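Before anything else, here's the structure in question.
Here the complex is missing one protein chain, while the rest keep their positions.
Chain lettering (A, B, C and D) follows the sequence in which the chains are written, and residue indices restart at 1 in each chain.
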Amino acid sequence: MIRALRTCFIALACIAFSAVLGASIWVIAGDPGQGNLSQLLSENMSRSGVEHPVTAVLLNFRSYDTLLEIGVLVIAGIAGISMSKTTSLEDPELRTSDPLLYALQRWFIPLMLVLAGYLLWAGADRPGGAFQAGAVLAATGVLMRLGGIPMEFLRPGLLLRLGLALGFSVFLLAAVVSVIGGDAFLAYPPGMAKPLILVIESVLTLSIAMVLLALFVSAPVNDAEDPEEGDPS
Amino acid sequence: MTPSLLYAMAGAVLCGIGLFGLLRLSHLLRKLLAFNIMGSGVFLIMVGLPQHHVGPDPVPQALVLTGIVVAIAATALAVVLIRRYYHQSGMASLEGEADSREGGPL
Amino acid sequence: MTDWLLDGLLVFALLATAASALLSRDLFRAVVVFIAFGLLMAVAWVRLQAPDIALAEAAIGAGLTGVLLLDAVSHLGNKRQTALRQTRGSHRQGSDQS
Amino acid sequence: MTLWLMAGLLFTPLAWAVLTLLTDFVWGRRVTWVGILVQVFVSLGLWLTVAQNGGFYYDLGGWGAPLGIELRVDGLAVTFVLLTAAVASACGLHAGVYIDRHKSWHRYFWPLFWFLWSGLNAVWLGGDLFNLYVGLELISLSAVGLVALGGNANALRASIRYLLAALLGSLAYLLGVALIYGQFGTLSIAGVVLWLDSHSASAGPGLALALMVTGLALKTALFPLHRWLPPAHGIAKSPVSALLSALVVKASFYIAARLWLAFGESLGNQAAAQAVGFMGSAAVIWGSWLACKQVQLKQVVAYSSVAQIGYLFLLFPLTYSVSDSISLQAQQGITLQVISHALAKAAMFLAAGNLILSVGSSRVDALAGVSRFLPFSLFSFGLAGVSLMSLPPSGGFAAKWLLLQASLGSGQWWWALVLLAGGLLSAAYLFRIYRASFAEIPETDQFFHPSKSLEVIPMVLALMALGLGFVSEQVLSVMALPFAEEGAP
Partner (left out) sequence: MTLEQWLPVFALMISLAASLVIFALPETGYVRRTSVNLGAAVLKLVVVIVMVWGVFHGVNYGVSFTMLPGVTFVLRADALSMMFAGLSAVLWLLTTIYAVGYLEDSPNRRRFFGFFSLCVASTMGIALAGNLFTFFLFYEMLTLSTYPLVVHRGTEKALRAGRTYLIYTLTGGAVLLFAIAWLHSLAGDLSFRDGGHFVDADPDIHRSLILIFILLVAGLGVKAALFPLHGWLPQAMVAPAPVSALLHAVAVVKAGAFGIVRVVYDVYGVEASSALGLLAPLSWLAAFTILYASTRALWQVDLKRRLAFSTISQVSYIILGIALAGPLAAVGGLVHLLHQGIMKITLFFCAGNYAETLGIHRIDEMDGAGQRMPGTSVAFTIGAFGMIGAPPLAGFITKWVMGSGALAVNMDWVILVLVGSSLLNAAYFLPIVHRLWFREVKGAWPEERHWGRLETSPWLFWPPLLTAVVTVVIGVLASLPFSPLSWAELIVLREYAP
């Protein structure tokens, strides 16, 4: 009874929340827009080094966001592998012996790799970029993983950690390189914007794929644990 | 009324649905689904609302891309935590805690 | 007009999948519906003239999240059937999967 | 010079996060020592620069505000950067000794620690709403990772709960950002303020402010939304608890306060301000009450955080539609409260960790007789407690005094009663611990002596919290420095 009442109450609250939110959106939509940001953006596109505006925003105008965002991803990866067990990769139970999947795998994996490469390359002037490519790459990895292909580099060893850190480090180095020239943090040296962005995107693709894959495989089968503080054990 | 605004409104409803799920459902994976749904709602508002005025706007689109990556990172971390938690306690929800005097929706 | 119809349908489908993903009794089905929701979101992004997000949503939102969650569900499900500690957790799980 | 300092401040924690990711625990510790040195040096340098020349806007990537991201480097921000440097290095040094280096997963402590630090710096300096969101997520995720690190089922439960609360809070904040962007077409706080100054406010963005503040209040653990905090802070390792209580909850509060001070006058209203103040008061009373009931030492300290966070939210009513001088008084009081609570709570958690290590149990009543054998840690704990009870001459007292003045000056005397009652209640739960430690019972000679460096660190922090009261005038004067507005859009 109390449970039902609670559910009702929460449902009502959520409906009210949606209604208020909708009303707010309606009111804001009724206001004449203030945004001159996209205009400003197109004026500055020529200086950004890429043709695609979303990529320009992500990797040049608001690159600090992206830098921190990769940081978030790496954190998730770290937290993930901190809980994994080294031998989980050989766990035969986790292999799928589905013939369909096996067939899929043979045809799909090369296809997906090509797709990932295309997405990465496309990012400069049309939709696509590091995230999409990284995600596709990760998906490929997941497929391979489900197919039981052992991936040595996913063991929580130095190699994995290097992989996690690679994209982020390159980005960070690119960010700090301009400081030596007396410029602001994250400012690309003049003329270097395009190649730098391209390099960053490629390593980011690898790193993103790596992190997502690592998170996918870090199965929680680590039995060792810390005692709680103060536990006499 | 433009399609953008329609999607923004849909986003508002998705936020409501997601919030309900986060508060009411007890199974942790369901909470995670709810979080993702609510996130999608927020992203819809984020893109739909400005585009109502000015048409396609790359800035919020870039923000949403960032947001999606953050969301997947959080989701992945949560899945790892939940699986490990399940492995150790045999439970997939936060309720039924013995030592907490104040169990609650969050 | 067709556009409006399409948008309306899409929005309806989005809300419906979202709601059923949360309310579905079976966790596995909930996740499948959630993947469908992610794909619909990708379509919605296309409708919002945001192809970048559409790509990302399809790859990350629907694809990876879906796989991640499916894997987790099967793991949690598997575990439960063979779990050594079934006694401790089963009464709580019951309501979710029965 | 300033450019170098800024770059150093942003670069070092991130770079050290990567470096320590590649090492094991012991090497990570050595690398961290260097990093702490660099970071403290850079923070101090930046603080001195700002104290001399005033604040400025820093354009990241060379792109100015509406298009790019700008950092707002003012007196308040650099003070918090310096505070972070102090507390985080203390926690880092403590952790290096405290944490068991033989467990392989503890190597991941260092990268998470450094990511947390960089997130904190990003939040203190942030002037862009969305960038603040990413900074918040950076903090939340690394904090959750730290809580969960190698933990058992209870720690995992606490961290999952923490993660869910943090995610919900972030989403609410992001929703507010979406509405703000929809209304104003900019993400820069300064840009929004500029717009609000020249136009009359409409009703729409009011909800945005409400959403952002609610989300941030959830991440700060304001009263009805506080339930995630005690388990997470109570169960984490002591240095982690110290970081979480001292800095992490402050980050979200800092954003909420900045937003309120920037937009509150135009977008807020009296009822909302009073309501937030009321919840803060409820947090003070309820948190203290629960702290009195806890049997675990660290739970007492964690609930004390809930109570102390309540004070912070008195900022909202005390700055809304009051005269400028009273608003300034309230802001100064809250700033001091943030600083002194950060120092005192960090000292307290670290000292509590030592005490737990020493008596081998985390229960309060296990402390009997410890005052004879571990007086130093107990003394640190006590000194930190003086600041938490806001007794003179601590920084907590200075904060309370300013808040009392602000509440009496604005005619809102009821907050003064809350402040006094809160002080008494905090005395109640803290003296419960002292009382336990003073009890003399026989056969209690089985104490483990932690190493000296573990004992010194909390003492230094506690002394800083205590001494803050004497230098508050100087500390506050840096915050009141002129701010070079030419960088604003």
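Here is the rule we go by: a contact is a pair of C-beta atoms (placed from the backbone, for glycine too) under 8 Å apart; a residue touches a chain by one contact, two chains touch by 3 or more.
Just so you know, these numbers come straight off a predicted model, no measurement behind them.
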Touching partners, among the displayed chains, of the absent chain: D
Residue in contact with the excluded chain [from D:Val26, D:Ala275, D:Val295 or D:Leu408]: D:Leu408
Missing-partner contacts on chain D, residue numbers: 329, 332, 371-372, 375, 379, 386, 391-393, 397-398, 400-402, 404-405, 408-409, 416-417, 420-421, 423-424, 427, 431, 434-435, 438-440, 469-470, 472-473, 476
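Assume only the chains that are shown with their structure count from here on.
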Chain pair with more C-beta contacts, A-B versus B-D: A-B
Separation of chain A from chain B, taking each centre as the mean of its C-alpha atoms, in whole Å: 16
Distance between the centres, which are taken as Cα means, of chain D and chain C, whole angstrom: 36
Whole-Å separation of chain centres (CA-atom averages), chain A against chain D: 28
Multi-chain contact residues (two or more partners), chain D: 130, 134, 137, 141, 144-145, 148, 152, 154, 175, 179, 182, 185
Chain C: positions in contact with at least two other chains: 52, 56, 60, 64, 68, 75
Pairs of chains in contact (touch as defined earlier), listed by label: A-B, A-C, A-D, B-C, B-D
Residues of chain C touching chain B in the complex: 3-4, 7-8, 11, 14-15, 18-19, 21-22, 27, 30-31, 34, 37, 41, 44-45, 47-50, 52-53, 56-57, 60-61, 64-65, 68-69, 72-73, 75-76, 79, 83, 85-86, 88-90, 92-93, 95-96
Of chain D, residues touching chain A in the complex: 3-4, 6-7, 10-11, 14-15, 17-18, 21-22, 58-63, 66-69, 100, 103, 105, 108, 111-112, 115, 118-119, 122, 130-131, 134-135, 137-138, 141-142, 144-145, 148-152, 154-155, 175, 179, 182-186, 195, 202-208, 235, 237-238, 296-298, 353, 356-357, 359-363
Touching residues on chain B, where the partner in the complex is chain A: 5, 8-9, 12-13, 15-17, 19-20, 23-24, 45, 49-50, 52-59, 61-63, 65-66, 68-70, 72-74, 76-77, 79-81, 83-88, 105
